[in-house]
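See below for the structure under consideration.
Missing here: one protein chain of the complex. Every other protein chain is in place.
What follows is subunit A.
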């Protein structure tokens, strides 16, 4: 079976987005007839990882129909995760226990107009999975609750250290009462795939309106070609890598002949 190339995937996703956008337009139209409590959009729906990529910011902007708080939740593609714990064995630190989580968001960030515990009820936080501590992470094997808590916390801590999980309170700023905007930061090590950006309008501790916008993170240009080849034509890639190294070594040897 031949796997679709990455560019093929991107094209497919972009077409899907176009279809979604068309659908969304229709829904938006219908919704405005009653009451559109909130609209939001991104400055860009594609994060292109080029050779010079060092991380980027995407602006999310929108409007509400009156006073209220806004929280923005961004989730990266969900992937299986393994957390390993080291223990001292004969004085050396080696991996002993491990826990597999069937899926965890590869990226998770929250931005809000005020501290979350002041604007939204605890139950709503959990229901909407707002913030890393509220993420639903299910281990694949049965585990003592205390152990599970330790491994869960470790997963979140490792992600935070990599800059991929974060909470940014106060990052949503209002211009007047109704217009809001926030910058969502994606570091250089951002995982590729389809992201989900959710904007929530919160009043009296409850989510009253929600809007979801997709966002694609994809490699483009030279780095995408290298990645595609390494993944889908590994033998050709390996041969080329060796030939390139031979050519470079030979060229350098010839160039430095008279130094």
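By our rule, contacts are C-beta pairs under 8 Å (C-beta built on N, C-alpha and C of every residue); 3 or more make two chains touch, one makes a residue touch a chain; residues count from 1.
Following the convention adopted for this analysis, contacts and distances are computed from a predicted model.
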item	value
Protein name (UniProt record) of the chain left out of view, among "Imidazolonepropionase-like amidohydrolase", "Aspartyl/glutamyl-tRNA(Asn/Gln) amidotransferase subunit C", "sn-glycerol-3-phosphate transport system permease protein UgpE" or "Probable membrane transporter protein"	"Probable membrane transporter protein"
Contacting the left-out chain in the complete assembly, out of A:95, A:118, A:136 or A:173	A:95
Residues of subunit A in contact with the chain not shown	49-55, 79-87, 91-95, 98, 104, 106, 150-151, 154-155, 157-159, 161, 188-189, 191-192, 219, 222-224, 226-227, 230-231, 234-235, 237-242, 244-246, 248-254, 256-257, 259
